[in-house]
Structure formats: C-alpha cells, structure tokens
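The block underneath contains the structure these notes are about, expressed in structure tokens.
With one protein chain removed, the remaining protein chains of the complex are shown where they sit.
By letter and in written order, the chains are A and B; residue numbering begins at 1 in each of them.
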Amino acid sequence: MDAIILLTLTGLGLAALYFLVASGLSLVFGLADVLNFAHGLFLGVGAYATWWAAGNLPGAGHDGLGFVVAVAFGVAAGALMAVLVELVLIRPLYSRTIEQVLVTVGLSLAGVALLQATWGADARRFPRPEWTRQVTSILGAQVPNGGLLLIIAAVLVLAAILAFLQWTRYGLIIRAGVENREMVTALGIDVRKAFTLVFAIGGAAAALAGALGSVYFGTVSPQQGGSLLIFAFIVVVIGGMGSVVGSAYAAVAVGLLQQFVNYYGTSGLGDICVVALLAAVLLLRPQGIAGKVATA
Amino acid sequence: MTEVKSPELPAASAAVPAELTPGRVSRLRPVLPLVVLAVAVILPYSTLHLPGIFEGALNSPGTLQLLAVCLVFGGLAAGYDLLFGRTGMLSFGHALYFAAGVYGTDILITRAGLPLWQAAPLAIVGGTILAGLIGAVALRTIGIAFAMVTLAFAQVGAILVARDFGGLTGGEEGLPLDVAGLPAALVGVANTVNLYWLALAYLVAVVFVVHRVTASPTGRVLAGVRDDERRVGVLGLDPYRFKLVAFTLAGGLAAAGGVVYCLIVGGASPHITSSELTLSLLVMVVLGGPGTRWGPVLGGILYMYLDHRLVSFGSSDAVSALPAFLSRPLSEPLFVLGTVFILAVYFFPGGLASLAPRLALLRNSLRLGRRRPT
C-alpha cells in the first residue's frame, strides 16, 4: 500500500514535469504549428539561470525566499529566451513550417553545446532548499518534498493557463487561433502577437520545469532538457496538439504508467509501455485525447 | 505575397542553362562523378600529407577510417534524403534503422557467433522489416505529428539499447565486435583500406538506388506526394503505400549503412541510437541540398569531417588564443555546426548544391563583364 502511494505520488511528480514542458509545446504547436525542438533548451536555460542566480544574484540564495527569487529569475530567463527565439528566429519564417522546425533543431544542437561549453558537460550539484530534501509522510508513504513541490507547481500552472485562456482577450485569441489561425487574421487580429505570447508562456513553464526538476534530481546538466523533451512530445501527441487539458491528462497517464511499470517490471519497460500507449492512441484516435486532429 | 521556397524544392533543381556554363565543364559534367569515384578508389595508394586537413598521410589508417566514416554518412544522408528531400517526410527516427544495422550485425556476430556473410543480410532484412512495421503505424499521421511519432519509436530503440535488455547490447558501455567471426581481410589496422573501399561501395550503392528510385514512376509519385499529397490522391493513387515503400527502403539502406559502420568502428555504442544522430542526418541533408543527387552526399561527408576535425580545431592554438567566451563555444563542434545550420536555413535554402549554379552564374557574369569593354 505504501509502495502504491509512493509510486503514485512520484509518478505524479514525473507527470508534473512532463506537463510543464508539454503544455507550452502543445500551445506553441497548436497555435503556430511550430514543433519546437528548442523547447528543451528553454528548460536548460531555466535550470542554469536558477543555479547561477542562487549563487550570484543579489537577493537570491539557496534557501527560503532567496531561492524563490532565484527560481523567478530562472523562469524570467526562460521566458525571455523563448521570446527572443520567436522574434528573431521563428517569425521571419512565418508559416514555413519545415524551416521553422529546422531552425529549432539547429538551435537545440547549438544551444546545448553552448551550455556545455560554458558550464561543462558533466552534471553539477544543484542548490536545494533544506525543505525539498526532506520527505513528507502521506498515508504511511515517505514522499520526497521535491516531488510534491513539482506537483503543486504544475497544478498552479495548469490553473493559471486555463484561467488565462478562459478569461482574457489574448486567451480567447489563442483558443480561436488553435482552431483556425487564418480566420483569426481574417477578423482583423494580428495573430503573431499571440505567437510571441505562447512562446513566452511555454518558455516560462519549461524554465520552471528546469528549475524544479533540478531541485528534484539534485543536479543540473546540459542534456537534461533533451531526454525530457521526447517524453513531452509523446505527451503532446497523446493529449492532442493544442490542448492544455489534454496535455495534463496525458502527462498523468504517461507519468504513472512509466513509474509503475518501471517499478514492478524491468527498469526501462515503463518507457517502452509509454511508446506502446502512443501507438495505441494513434491507431484508435489519431487526434489524441482532445484537440486538433494529429493528421491535419 | 511572395513565392515561398521550401527546402524540399531547392533552387538548385533549376539547373543553370547550358549556354551559361563554359563548354568544357558542361562536356565534363556527366563523367565528373566517375572521375571523382576513380580518385576516391585510388586515394589509399597516395602517401600525400595534407597538414591541417588530415593528421596523417592519406593512406594512414587514421585518415582512412575517418574518410570511411564520412563516406558511410554520405550514404546515410543520401538515403535519408529519399524521405526528406524526395518525398517530403520529416522522420526523426532514422537513427533506429541505422542502429538496427549496427547492433544487429554486432549481436549476431559477437553474441550469436554467426559469420559475417549471414549476420549482415539478416541485420539488413531485420532493419528493413522494422522500418516497414513502424512506418505502417507512423504513416497514419502526417507532417509534424509524423515527426513526433517516429521520434518516439526511435526512443524505444535507444532505451532498449541503453538498458541492455537480455544482456545483448552491452548497455552504456556498448558492444565491441568479436573479430573472430570476420573475414581476415576486414580485421586489423593494416586492413583499414578494405573498410574504406567497403564504405565507398556502400555510398555508391545508395546513390545508385536513390537515383534509380527517383527516376522511376514510383519516384515521380513520391515527388508528387512531396509537392501536394492531395493531388496524388486525386489521381487515384494511395499516397500511404508509396510513402511506406520509401520509408521501408530508406530504413533498409540505413540498416546496410549500419552494417558497414559497425565493421569500420569495430562495434556498437549507444550514442548511435540517439535522436541527435537523426537530427544530424537532417542537418547534413539540409546543408548539402535536399532533393538533389549530390547535395546530401556532400553534406554528410562534410558534416562528419567537420564533426571530427572541429574538435582538434577547437583545441588548436589559434582558437585557444581567443578570449574564453569565444574559444569555449568554438571548441564545441555541435555549436559551430548548429549555428552554420541555422544560417544555412536562412541564407542558403538549397544547401551546398545551390551554391554551384550560383557560383557559375557569378563567374559568368564576371566573365561577361570583363569581355564587354573590349
């Protein structure tokens, strides 16, 4: 019983990480049709910026409020990076989907190499606030606080994104744009401003995943984003591209499946089950759980 | 509204009008590949030193091995272009079929003790079937979703290899090839030259196959799929079947490249299963010129060469003399290649292959410019 609760909560922690990366990917893809390979880079930038800020930024630190400041700095850096990428690299290639993917591929290669050149290829110890190293006892299971922090953050981000989409003018434009971008412009709206905005949101969420994920794992390395990104892609496809809620469901399914199968089966089998789930979803429901048709 | 050129339709295909190219070159043109091939075949007999370009003499084992790897990747890129440049399919899982060839050969020889002449065909057939099966599922989606799905499947391969299921792959350490099962001519440093020729033969075979397929009626349908899939459907042809044929064939070619690569490097290591390998294939094709006969080959060769040589370039005196914020990134081959790639997407959409006609035009305009005053 303890094991099940622990696995459920650590699985949800993993799901939280996937969701933070996938929500932005899904929105960016749903609205702008950009498959963003550089999204993992935003995560890396967030993690390293937090790590740097905790050690160097005045007012920021390794614990307490100082650490919150450091994470805020990391998130801001991720969002800024994402906005720059959109404005400088993606926008000039507006509606040329393949070139946009190619540019993000180049950026992911060059960006990770740059992180590596600056901070070395090896994993570095990440400053962790004291509280996140401890465990909380939930129904008899000893759950790491770092995982709980991820879950709380993901739920808050989900709520914030949904509220934004539901109640603001730009949220309305994004929802409509995911459905039919061309028609949004035909109503006299410059949809490209919304592109920049979804990049910023996605970059911020990914950077948060980078910072909190590093807290959870205790280390930060340049390749961190890349391996997470593949599972985030799977989550986006299963959830239905352009659907934030779909991403949330899919992230939970993928995280739990992976955690349970890896524990009760062979290590690595869970990852394979996830891809099998992807294949099954595609065969039965090409449009994913919710959202745009994947074949469109 | 301006015309938008996609990378699949490079400017290069619009060949330079014959009257613009100097007569001598245009007469040489059909035989030029044969001349290059002849030079490549006899190259291992040369003891030439090219300081700065290669570390040893041309016929030193180190140089020959580097060249062999470059040739294999030239062939792999040409095979990948069958998907990307010729059919417009953006697969992010091509590393899987290459890895199937590498690990298939390695496991069948080292673990199962089969001789090479049995292991190699089995690995190629296995890789081809794998591509057929995965293609059958993945091709239910198109465009970006297809890219994601192929990526996910390839990730399974990477996980299987890294986690060492059944103790077959050697996990993170990789699996050195047991040379006892190999013919003597392919074993030992002194025989690197034979591996070089094998790689050359592979490259020639891929270029030949891709050329034949592209020129065939099937190739024209594939080009139709690339330009506008719906129109192919309107003609009563099923795009799915044609795409599956291309996907399977490209997978088989990649598996064959894996066999050769396994022999050249003498084993398998998990990094060849990574999505980064597929990404670099994509970079090679785009840098070279998608949908052209020689562009992907050149792109593949050049990319692998730079990937190897930039490391020593990065540690050279010229670079380490630069301030740290410049020298450190420059010593990362992927930083340089990634940046070059991004610039290429913006400024040379047709890749290297589009440069030749542009240069020819430039040369001619210069020549005409010079003649006019007289």
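FYI, a contact is a pair of C-beta atoms (placed from the backbone, for glycine too) under 8 Å apart; a residue touches a chain by one contact, two chains touch by 3 or more.
Assume contacts and distances are computed from a predicted model.
J.: Among "MerR HTH family regulatory protein", "ABC transporter ATP-binding protein", "Anti-anti-sigma factor" or "HPr family phosphocarrier protein", find the name that the UniProt record gives to the complex chain excluded from display.
T.: "ABC transporter ATP-binding protein"
J.: If I'm reading the header right, one chain is hidden. Which shown chains does it touch across the whole complex?
T.: Across all of the complex, the chain we cannot see touches A, B.
J.: Going by the contact rule already stated, which one of A:Ile5, A:Leu80, A:Val135 or A:Ala176 would touch the omitted chain in the full complex?
T.: A:Ala176
J.: Where does chain B touch the missing chain, residue by residue?
T.: 1-4, 6, 227-228, 231
J.: Which chain A residues touch the hidden chain?
T.: Residues 95-96, 169, 172-173, 175-176, 179-180, 182-191 of chain A touch the chain absent from view.
Note that in this section only the chains that are shown with their structure count from here on.
J.: List the centre-to-centre spacing of chain A and chain B in whole Å, with centres computed as mean CA coordinates.
T.: Each chain's C-alpha centroid was found; their separation is 32 Å.
J.: Give every residue of chain B touching chain A within the complex, in rising order.
T.: 4, 6-8, 90, 137, 140-145, 147-149, 151-153, 155-156, 159-160, 162-163, 165, 275-276, 279-280, 282-283, 286, 328-329, 331-335, 337-339, 341-342, 345-346, 349
J.: Hey, which residues of chain A end up touching chain B in the complex?
T.: Against chain B, the touching part of chain A is residues 29, 33, 35, 37, 89, 92-93, 95-99, 101-103, 105-114, 116-118, 226, 230, 233-234, 236-237, 241, 266-268, 271-272, 275, 278-279, 282-283, 286, 294-296.
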